[in-house]
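For this depiction, one protein chain was excluded, whereas all remaining protein chains were kept in their positions.
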Amino acid sequence: MKKNTRLITMLICLAAALLLPLGISSHYNQVLLNQTVVYIIVALGLNFTMGLSGSFDFSTAAIFGLGSYTTGLLTTKLGINPWIGVVAAIGMGAVVGLVLGFPSLRLRGIYFVLATLGFLEIVRQLLSNMTWLTGGTNGVANIPALEIFGFSLGESRNFYYVALLFLVIGIAISYRIIYSKWGRTLIAIKDNEIAVDGCGIDKASFKIKAYIIGSCFTAFAGSLNAHLFQFIHPADFTFDFTVRFIMMLMLGGLGTIPGCVIGGIVVTILPEMLKFLGEYYWLAFSALMLVMMMFIPYGFASIPDVIRKKVKRAGGKD
Amino acid sequence: MEDILRVENLSKQFGGLKAVDQFSMNVQRNAIHALIGPNGAGKTTITNLICGEIQQDSGEILFQGESLGTLKVFERARKGIGRTYQNIRLFDTLTVLENMTVAAKVEHSYGMLRTIFSYKSSQMEKKERRDKAMDILKYIGLEHLANEHVRGLPYGNRKILEIGRALVTEPSLLLLDEPAAGLNPSERRRLMDIIYKIHEDQISVFMIEHNMDVIMTISDRITVLNFGKKIAEGTPKEIQNNEEVITAYLGNRFKKQGA
Partner (left out) sequence: MLEIKGLNVFYGEVQALHDVDMFVGQDEIVSIIGANGAGKSSLMKTIMGENRPKSGEILLHGESLVGKHTHNIVKEGVIYIPEGRKIFYELSVKENIEMGAYSRKLTPKQLQEEMDYVLDIFPRLRERINQAGGTLSGGEQQMLAIARGLMGNPKLLMMDEPSLGLAPIIVDEVFDVIRTIREQKHIPIILVEQNAYMALSISQRTYVLELGYVTASGKSMDLIESEEIKKSYLGG
């Protein structure tokens, strides 16, 4: 029954997601919606490292940026088909995940955190300074839109539906991983690393693979982003951008898929709704975040659990 | 009888302190072997050396005739050294069953890509892990708690569960670090029953323990450690009457008395 409830909830959410664009008339809101879907895919990716195994990961913006530039440069400089660019971006994600994760996740302690922080800065510098390749601070313009069966996706509703399809696939993959030994072991690593060793588990291998798959998600989303806006710029991929995704996870609920979705929606859309506050909108947003984290420390995804427990306790008293 | 574990001239120094000094010991296969000694004698250091949490300065550890060299903790665990910890180390946010399935040694273990793309494989592995975990939960008498969260479990059950989690890795040597600490008399009884059962199932047991009633009742052999050195080894009776052991535990009388 519990499984059925979950399935029904998912179907309702999917139906709502499918109908949502019909209620949107402005171009601006449609783009915002498209962006939200892309960002949720990133949150799903970050969830594998930070959400499950609990290691802080600051590389998100860098990998997202590299994914964007991979497809952006391949399509603009070499005229390659955008879809091949997207696949190349996923490959880039895997390579970066391996190269960065393999050495740093084998060591105990904060080496991984430092490596991701350093990587973030290196990538930003390279993107702005390797002018001959990246166009430096001018960014990369005129990136072609994605096309499917002759329909251009551009910034339109079409893009939304295709991205939504990818999101659903991403969620399915996440479910497979989280509810297998992979997910359970990653959670176990967060709970007690030393005991994981004692169980005969090569925890580094789990962490590295989780980081690689997470990087693939992030780079993929980055490539979608490049084709969505058709313009990318190194200043988009900074520390602040990374923090945005960390906030999504913390707010939504670390390690949970509904958490990624809810966190992704709130953190992307809420600041837009606060824009009427003018220059204070970011301050107001930060304050709201803080308050929410104080009152629901385990994130939005934990609310049903909390309610269930309260109901149980109230029932127990009678 | 054959030795499952041989420790030869093991030494480990922390700064100026010789925590373990030229320590040798053989643990016989299928025995219950206890390591005792006053506070700070070096017992936990020896356990950590055997498990590979730290590396010795000199000496050698042979498990089933094979040198453990610089193998990592998880590699030693895979070779068959299972352990529990002095301060329980469970996976608190997982359920009882999940604690077991994570640790379970299984025949069908698939990579991440196969888990994602092959429903059949992933279900098969899940089932094997689950079945195995349930078997051990029944063995230690915790099957009725399978779906409980570990965090809410009473202390005694957490300690027993930790032994179960070690058993599900299929060890041939089980290291218990103070298994009776903090248990009440009835829980202690339950613990001893489980250790006996493990012993009867041909798993060698090596334990550190402070509760002398437990030690003297269930050990076949006892090694006594003081200031990092072995001072005695023998049966419980021999140990209880060993003068050096008595001095190590109860100290000397005041020399200047009456002077």
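The chains carry the letters A and B, assigned in the order they are written, with residues numbered from 1 in each.
By definition in this document, contacts are C-beta pairs under 8 Å (C-beta built on N, C-alpha and C of every residue); 3 or more make two chains touch, one makes a residue touch a chain.
Values in this document were obtained by computation on a predicted structure and should not be read as measured data.
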Which displayed chains the hidden chain touches across the whole complex: B
Residue in contact with the excluded chain [from B:66, B:193, B:213 or B:244]: B:213
Of B:9, B:184 or B:235, the residue in touch with the unshown chain: B:184
Where the unshown chain meets chain B, residue by residue: 38-40, 154-155, 181-182, 184, 210-213, 215-217, 236, 239-240, 245-246, 249-257
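Everything that follows uses one rule, which is that only the chains that are shown with their structure count from here on.
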Chain centre separation (chain A, chain B; CA means) in Å: 42
List of chain A residues in touch with chain B within their complex: 173, 176-177, 180-182, 184-185, 187-188, 190-192, 194-203, 209, 213
Chain A contact footprint on chain B (complex, rising order): 51, 53, 72-75, 77-78, 82-83, 85, 89-94, 98-99, 101-103, 105, 109, 112, 115-116, 122, 125-126, 129, 165-166, 169
